[in-house]
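One protein chain omitted, others in place.
Note that the chains are named A, B, C and D in the order they appear, and that numbering of residues resets to 1 at the start of each chain.
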Amino acid sequence: MKDYFKNVWLGVWTALIGMRITIDHLFRKNVTVQYPNVHPKDKAGWMDMPSNARNRLYVDMDECNGCNSCARACPVNCISIETVRSVPGDAPPPLASGGKRNLWVSQFEIDFTKCCFCSLCTEACPTGAIVMTTEFEYSSYNRYDLVYNFVKLQNSMSDEKIAEVKEKWAEHQKEKKKEAVEPK
Amino acid sequence: MGLLNRLNDPIGLDGIIFGTVEDLLNWGRSKSDWYLQFGLACCAIEFMAVNASHFDMMRYGCIPRSSPRQADFVIISGTVTLKMADRLKRVYEQMAEPKYVIAMGSCANSGGPYWEHGYHVLKGVDRILPVDVYVPGCPPRPEALQEGLILLQKKIRMEEIFRKRKRLAEEDLANQMNYK
Amino acid sequence: MSEKKYIDIEFSQLDSERMRLFMGPQHPSTHGVLQLEVELDGEIVTDLIPHIGYLHRCFEKHAENMTYPQIIPYIDRLDYISSMNNELPYVMGLEKMLDIQVSEKVEYIRVIFSELNRIANHQIAIATFGLDSGAFTPFLYYFRDREMILTIFEKASGGRLLYNYFWVGGLAADVHPTFKEDITEAIRIIRDTNAEILNLLLKNKIFIDRTANVGILPADIAISYGVTGPILRASGIPLDLRKAEPYSIYERFDFDIPVGNGEVGTVGDCWDRNIVRFREMEESCKIIEQALKTFPSQGDVRENVPKRIRLPKGEIYCKAENPKGELGFYIISDGKDKPERVKVRAPSFVNLSALPEMSRGYMFADLVMILGSVDIVLGEVDR
Amino acid sequence: MKPNEIFKELKVHFGEEITELVENPSSDTYISVKPEKIDEICRFLRDNDAFKFDFLTLLSGLDLKEKLGIVYHLYSMELKHRLVLKTEVPKDSPNLPSLVRVWRTADWHEREAFDMFGINFQGHHNLIRILCPYDWEGYPLRKDYKEPEEYHGNRVPY
Partner (left out) sequence: MEEANFVFNMIGENWIAFAIISLLPMIFLLAYALIAILGELKISAFIQERLGPMRTGPWGIIQPVAEVVKLLQKEDITPDSANKPLFNLAPFIMFAASYAGFAVIPFSSYFVPSGINLGLFFLLAVGSLGIIGLLMGGWASNNKYSLLGGLRAVAQIVSYEIPAAMVILTIAVMAGSLDLQEIIRQQSGWFWNWFVFGGSGGWIKIIFLPFSFIMCIIYIIASLAETNRTPFDIPEGESELVAGYHTEYSGMKFAMFFFAEYANMFIVSAIITIIFFGGWNSPFGDFMGGPIWGVFWFVSKAFVFVFLQIWLRWTLPRLRVDQLMYVSWKVLLPFSFVCFLALSLLVMLK
């Protein structure tokens, strides 16, 4: 009998305690960050995005030497790079930071529908061309808009140029073959 | 809220009346999106975070419903496996028209990290459902999902309700003419 | 007793049809894509068959095709609520095989972040459990606090949920400068909220009625089912790998192992499981505070990170105390840069296998509570 | 108790069934056993007061090219020691006794090994697929596994 009344009392009392807590919160300042109006990059408070946040990748084509190490490091193989070897004497312009380049990067494609944003590629890159940015607003209506070809985007090589270097390399190969055949 | 911007529409009186009504209807649908409580994988945790106090999905008029019948859109938040694909399709079919799909995260977009060796992973939810908005990220930030949501609302606002049938019929006719 | 038997016979003669209910994979309280085939007699669960595999993402197949550092992002995605804890046994195992000694600072950061992530995990566990019981508000209070922990992780690693932060031989990046202050502040707020939740949810009479004496798992059955983590401790067995087989630098810290003692019901019921998690959060706070006091701020976190990992031939079983139980990786190497086989001992998978045993004979509404108290993550169950 | 002591003890009791003790400085030590009486060995390990292996931590299947391997990781709650047992079965007849009656946790572990490798645990009450769908074909974690082209109308490869 004592337990019965105790239970009934506890039922009412703990409910009242809970109600006191919730009414307390009713008049507290709310914590919501109103996203489109307050952007996380605005440095609005402790919730804002740090500068090392891992979001969309960016490739600086002026820095890329086409070494393919990011593609090898990528666990999901979302980076596909096509390069064309340059013929001697027709080397691509050097890197913006001064290094030498031997490869024409004719295609640098990152499929952001596959990327897992692990930042292993940025670690592997010897020149620091591929970096993680804080840009995250790139939702789209079309899946194929999420495949970024940085060569096209940055216009580092035009289609004609790609065709030209490819042709040059093919010719170079032919000549080499000839040279290899001639000594016989 | 732009209800009257169709007044400038050069279609005529039809356009004014239907355009205004259409705008109102679209406005209602875009501002009151009830979503299906449906979490699949990692992205579901970020999806829950979007519901939580800091991001508060309800600001957009999104109220969680656990029955697909009452939901307006579904957020595919995570990897869809082949075992799940049939069930997902069924859940989608149970939803009442008009219905929308947001593919959240890499896995839903194209299989994500599992696209290469995942023998049991559906490589992209668009193979079974018509996806309206693709939100990239693995998992996307809560803000990124909110951006996807705003895109979806924009899409709903642009929809045609009344003239769709007429337009489709006209297009059909034109196609037939071309065929002849 | 005899009377009860008599009643049972009476009821068995009644021609009542059993109902087969398929709960999930789309169901608000299956914590993901679990399917439970429930046989109901009225409201009583007479049988339960879990169908899992709706999130089978072929982790082990992927691991065989990846180099060792590339596996870490996939390990994050196993138990996506406590990614830091997931990475820890894997990198420790590899370090043991490669014979790498990591620096003091790395060990400290690893412990601090593991414990923070344990808090975050338990917050979600209790929050979703409250949600299952119908209390929506505690869920959001916990998520509000969890956001602080995630921000700390993001500032350190760059990722909000999946970090790829613990690397073999070190860490991906150094911690941010305001790391200590952020964590001290976070712990203060976590403790405040915990005090609130204790009154709002855990001590609520309705909540106690829902959870006490429900889903009892006796200790011997728990061991036989291989259950680990808070569920085992709630059954009264103080097994915690941090104490039993101390790894990293856990032996330096002073903390207790909370066990279930049946305060409001029986040992090993749903309430015990939650209160164990709840108290573990406090213990984690204690560990973090101690670690912050002696935290060595000097040192490079990446000095021992090998450029290329090639394991010697052999095998290792490395384990650590995940928030959900003993997480183990059984790594077999054949001397190449890719593992021959990586097998995961997923605590959720094992814990879930005890669910039918726990829930038989309880009511359908209890089933939801029992499932919630097991605290599964389907990414880990199905792998 | 160290694995070599356990090995000696087991050798006394089971003789030929216990093949060898494999020690490797950089990795775990394990005991190789023959598959036929694995359930008896495990029951002995569980019930003997010197071992008290009451906890099956992990049961994993392996693909060893010609054979299939099964690895048991055991742990004793009371004595706090661990043991690894390894056994091999031929690929064309992968049969060995089930351990469900020794440790109940073996139930799902064995189903998983069956699902992934096609190891047939005799005496298991419910040996069906667990992770893959029930009508899935092939054993995915075998090294020679080829993923199907189509499953229920959905294309599988990317």
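Methods note: a contact is a pair of C-beta atoms (placed from the backbone, for glycine too) under 8 Å apart; a residue touches a chain by one contact, two chains touch by 3 or more.
In this text the structure is predicted, and so the values were computed from the model without any measurement.
The shown chains contacted by the absent chain are A, B, C, with contact judged over the whole complex.
Among C:Ala135, C:Leu171, C:Val259 or C:Val377, only C:Ala135 touches the chain left out of the display.
The omitted chain makes contact with chain B at the following residues, 24-25, 27-29, 31-32, 37, 53, 56, 58-61, 63, 65-67, 69-70, 72, 94, 96-98.
Where chain A meets the missing chain, the touching residues are 8, 11-12, 15, 18-19, 21-23, 25-32, 34. For chain C, the residues touching the absent chain in the complete assembly are 19, 21, 27-29, 43, 130-137, 140-141, 144, 200-201, 204, 206-207, 209-210, 363-368.
Criterion: only the chains that are shown with their structure count from here on.
Computed centre separation for the pair chain A/chain C is 30 angstrom, with centres defined by C-alpha atoms. Taking the mean of the C-alpha atoms as each chain's centre, chain A and chain D sit 41 Å apart.
For chain B, residues touching at least two other chains, in rising order: 53-54, 83, 110-111, 113, 115-116, 119-120, 138, 141.
Multi-chain contact residues, meaning those touching two or more other chains, occur in chain D at positions 131-133, 140.
Interface residues of chain B facing chain D in the complex, by the touch rule stated above, are 82-83, 85-86, 110-111, 115-116, 119-120, 122-123, 127-128.
Residues 30-36, 39-40, 47, 49, 53, 55-56, 75-77, 111-117, 136-143, 145-146 of chain A are the ones touching chain B in the complex.
Per the touch definition, chain B reaches chain A in the complex via residues 53-56, 59, 106, 109-113, 115-116, 124, 126, 131-138, 140-144, 146-148, 150-151, 155.
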